[in-house]
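Left out: one protein chain. Kept in place: all the others.
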Amino acid sequence: MNLGTFYAQHSRLIDQIGINALLALSLSVSLQAGQLALAQAAFAGIAAYVSAIAAMQFGFPLAAAIAVAIAAAALAAAALAYPVRKLRGIFLAIATIGFGEIVRVVANNVDITGGAEGLSGIPNDVTTPIIYGALLLVALALVALARTKFALAVKLTREDENAARGVGVDVGMVRFASLVIGGAIAGLAGALYAHAFYFLTPTDFGFARMEQILVWCVIGGVTSPAGAVVGAVLLSILPEVIRPLADYRELTSGLILLGVILFVPNGLSMLWAKRGV
Amino acid sequence: MASELRLVGVGVRYGGVQALDDVSLAVAPGRVLGLIGPNGAGKTTLINATTGFATLAAGSIVLGERRIDGLPPHRIARAGIARTYQNIRLFGALDVRTNLAAGAYAQAGRLSDDDARALLARAGVPDVPLAATAAALPYGDQRRLEIARALAARPTIVMLDEPAAGMNPAETARLVTTIRAIAGEGIGVLLIEHDMALVRAACDDVVVLNFGAVLARGTPAEIARNPAVIDAYLGTSGEATA
Partner (left out) sequence: MLAQQLLNALFLGAVYALFALGYTLIFGVLDILNLAHAAIYMIAAFAAYSLVADGLPLPLAAGLAIVMAGVIGILLDRVAFAPLRRRNAGTLVPLISSIGVAIVIGAIARAVYGIDERHFVEGGLDATPIHLGPVTFTSLEAIILATAIGLMFGLSYVLRATVLGRNIRAVAQDRVAAALLGVDLERTIAATFFIASALGGAAGILTGLEYNAVSLDLGSQIELKGLAVIILGGMGSITGAVIGGFAIGIVETLAVAYGLSAWRDALTFGVMFLILVARPAGIFGARALRSA
């Protein structure tokens, strides 16, 4: 089997992995700031619909549709950031889950999104190179960001918010920025998804998807963006690898998840991380 | 004065309790003001109020020409007030270098390793490795790292909340030197302490708080002789009983 055949047989999976990596990165940004903000799937869903509708109803070319979609997701994140600004921990998690559910219900009941049946026939012009190109761009941008004072502020906010304030960090701004940046990345992932798989339903980006993204990030290492990507890639490939197990696939997935989390609770990134950073 | 910290008639309420009641004091650059009093007298509340973590019910807090009460904590920090914490609040999982970089967050540019070592030297622990994890340091070194982090902010005023807690007399004596050196650099120091030997040796002036109000003020020697202070706090041996 040569590379071409391999790709042809697995192109959908390969595309999905790239998009999943982006989704994982979007959550990782929030987790690095210490925020359990579980709305990334919803932001991706919003962007997916916006991009699809922009292309199908308003004839936007691909790049424009994606740009508008990212803007919509970032805007949603900015809007959500304000009411949840005082929430922490599990309360923030639940509030953002609630937001996600509301988005799902809206998508389910509104005409322009196609209701429960969703949208089909979305212009299928996102290719694998586009997805991985986007992933590379985002990765490079995050690497550049990691060298800035903002990255230090994020780390300090995660470790101890009040001590961070005490050294001059504007914690509110850090939380807002991390949510919006995560939202934009999720938006990119959602828009790419819409045009890569040309079919969209409200449950594509519901709580089940959010749970998945969270699992990737925690398995990879909550504070490590590289870990998040590794988690996404490994857990996306896993169902294919265990396909021969047929009926035991789901059970194996669950057991592997349990096994990893119990043996390496701080995530796989601990296997390669430096101390104290 | 240019960078004096002044509390004027400050009042703070927690629920029904008057945690601070009409408290006025001043911390002048280059001088060390001791703040003593029994537990619960309001000493930490005063620091919290000054750094923006408690709202004033009355009065005002001024740094130099600028009114700072009501500002969010991060703006007050940027205005030049740094502090250490009663229960040590380092960024424990991060290394020494990053903790110092955190202290210098509001400063332009990056903190070089040389700058970092200079800060550690000023805080009295020149030999602490920059790569060590903060939470793994010995207790005394952690307290001094907190001081170094405060100094990294190039503060006008430093507030130390019981920095000698848990230290033996030898370490405490070294701390006196460190505190006087900080003041010698022109920084105003507010020192909360229970250790009267430290207060006597390090402080130019002392304010005594009791039940949230100023009970007495004066030099350490005057305070040690003050009958009301002895009654409330010191006991006849001249040592703090709280």
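Lettered A and B in written order, each chain numbered from 1.
Please note the rule applied: contacts are C-beta pairs under 8 Å (C-beta built on N, C-alpha and C of every residue); 3 or more make two chains touch, one makes a residue touch a chain.
Just so it is clear, the model here is predicted, and its values are computed rather than measured.
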{"item": "Omitted chain's touching partners, listed by label", "value": "A"}
{"item": "Option from A:Ile102, A:Leu136, A:Met173 or A:Val241 whose C-beta touches the chain left out", "value": "A:Ile102"}
{"item": "Absent-chain contact - pick from A:Leu87, A:Leu145 or A:Ile237", "value": "A:Leu87"}
{"item": "Option from A:Ala37, A:Ile66, A:Val222 or A:Leu268 whose C-beta touches the chain left out", "value": "A:Val222"}
{"item": "For subunit A, residues in touch with the removed chain", "value": "36, 83-84, 86-87, 89-91, 93-95, 97-99, 101-102, 104-106, 108-109, 207, 211, 214-215, 218-219, 222, 247-248, 250-251, 253-255, 257-258, 261-262, 265-266"}
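Following the convention adopted for this analysis, only the chains that are shown with their structure count from here on.
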{"item": "Mean-CA-position distance for subunit B and subunit A (Å)", "value": "44"}
{"item": "Subunit B partner contacts - residues on subunit A that touch it in the complex", "value": "149, 152-153, 155-156, 159-160, 162-172, 275-277"}
{"item": "Of all residues in subunit B, those that touch subunit A in their complex", "value": "51-53, 72-74, 77-78, 82-83, 85, 89-95, 98, 101-103, 105-106, 131-134, 149, 153"}
